[in-house]
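Just one protein chain is left out here, and the rest sit where they should.
Now for chain A:
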Amino acid sequence: MTAAATAFDVRPAGSRQLAGTGTLLRFALRRDRLMIPVWVGVNALMILSMPNTLENLYDSPADRAELLKDTAGNASFRALIGPVFDDSVGALTAWRVGVYAGALAAVVSLLLVIRHTRDEEESGRHELVASGMVGRRASLTAALLTAAVANAVLALLVTAGLAGQGASGALAFGLGLAGVGMVFATLAAIVAQFTESARLARGLTAGLLGAAFVLRAAGDSASDDGSSALTWVSPLGWLENLRSFADERWWVLLLFAAAALLQGVVAYGLAGRRDVGMSFLPTRPGPALGRLGTAGALAWRLQRGSVLGWSIGFFLAGVVYGGLTDGVADLVGDNANAREIFERMGGQAGLTDAFLASMVGMLGLIAALYVVGSVLRLHGEETSMRAEPILAGAVSRLRWACGHLVIAFAGAGLIMLLAGLGFAVGYGKEVGPILGACLVQLPAVWVVGGLAVLLYGVLPRAAVGAWGVAGAVLLLGWVGPALDVPQVVLDLSPFGHLPKLPGGGMEWGPVLVLPALAAGLVAAGLAGLRRRDMTT
């Protein structure tokens, strides 16, 4: 050591490419100590509560056998959820939650990977980290390992939690979910090499996930056993073709492993061929002269891409769900309990209406995520110090904030309207009532947005808590009705007060009171914003 200390280390450079990975991994897990447990926990909760729900719904084997028979014959339902392979509670659980739990695992994985790769590079933080004893491949490896940890924990929870339904099925399902997660983690690692913007990388990878969902849906509507080529193209299709709890096809796990490995190799190859901070999609030069002249115009410029993305997404969702409506209603009609659930979620009259109402309600809940994200742009602008020079101009805080809030609140209206138009295209009937049903969601969406404004204005440090509000509302709306959550708790969500449309009777009370409440929240938030210090 003493002799070596004076000499330079002349080991070949290649041998240290992963130096520092362990430190970076610990650091990443430390940064995500809240994010990973919450996301993984919500996903596991959703999955592990399902056997109970199913046992309540279909309490005899005969009921379950009938469900199996019905779904096998219903293309719309298969497209929505996938084919069923067995009538055991375990198999039904894997069927009912598989696609959605897989998609959620994929979302968590892609967010984690991009957060620890492109986000770090874009912000310039990576540069300082990379100047330390950190190998060229360390940060990508640490990001992928972080996603691997999250997926392994999910697999562990699912395997342990569902073991009662059959140990090997539980293991297969847990591994399958983790497999979907890792396929999208490595896919995100590739996409992150192509864009300089983390936001764009997230959007593109999420778009690929959406494509995987649609391919599987198309394949499953065409075939009742998951054998369509379209299904086999989609990692979400592999999850169903794993046939957990139904004579597992273990070799399907190899597909996940092969895809993740292949994509990982591609990602490392690409990463090694580019400069730090650069990307394969070059940034085009912008105009030398600007036309932006107001804070409002700037807000629109910053948010228009996201508004466009949400608009397309909601319109397509409307088309897809609208197109499935007739088929699904046929199926649910046969089961009294399922009908009851749909009715509790959606409406009293006619199953078609009940299905429509529950789908519209679901889009309304998702729109709450849009509105929170859009409102919190204010927070992002403030904490990144980009708001400071704007507010040092002749722009009042109120005007600056309103520029973003108009986009948040009117944008929510726009995407719900487009969802309604999508339903009109996909379903073709009841255009007026469905449009109305979509717009009736807005008061509740706005209340969530109002809460976000209030938090941002009054408690800026807790502003990201608005995501928690949106998440809680989402959870109550999705699992609440199926889990027999007491009405008092359901009433906490503004969505719980909306009339169930189409089908149910219009109730003007909440539709008038909630916007007033939202307006009050926004006003209180803005009043707080005017009084408080800006973050420095």
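What we mean here is this: a contact is a pair of C-beta atoms (placed from the backbone, for glycine too) under 8 Å apart; a residue touches a chain by one contact, two chains touch by 3 or more; residues count from 1.
We take it that contacts and distances are computed from a predicted model.
Per the UniProt record, the chain missing from the shown structure is "ABC transporter ATP-binding protein", taken from the list "DNA modification/repair radical SAM protein", "Glycolate oxidase", "ABC transporter ATP-binding protein" or "Glutaminase".
For the chain missing from the display, the contacting residue among A:Ala271, A:Ala295 or A:Ile407 is A:Ala295, taking the whole complex into account. The chain omitted from view is touched by exactly one of A:Ser197, A:Ser223 or A:Ser311, namely A:Ser197. Across A:Val395, A:Val458, A:Leu490 or A:Ala519, the residue that sits in touch with the chain not pictured is A:Val395. Across the interface with the omitted chain, chain A contributes residues 122, 196-197, 283-295, 298, 301-302, 384-386, 388-397, 531-534, 536.
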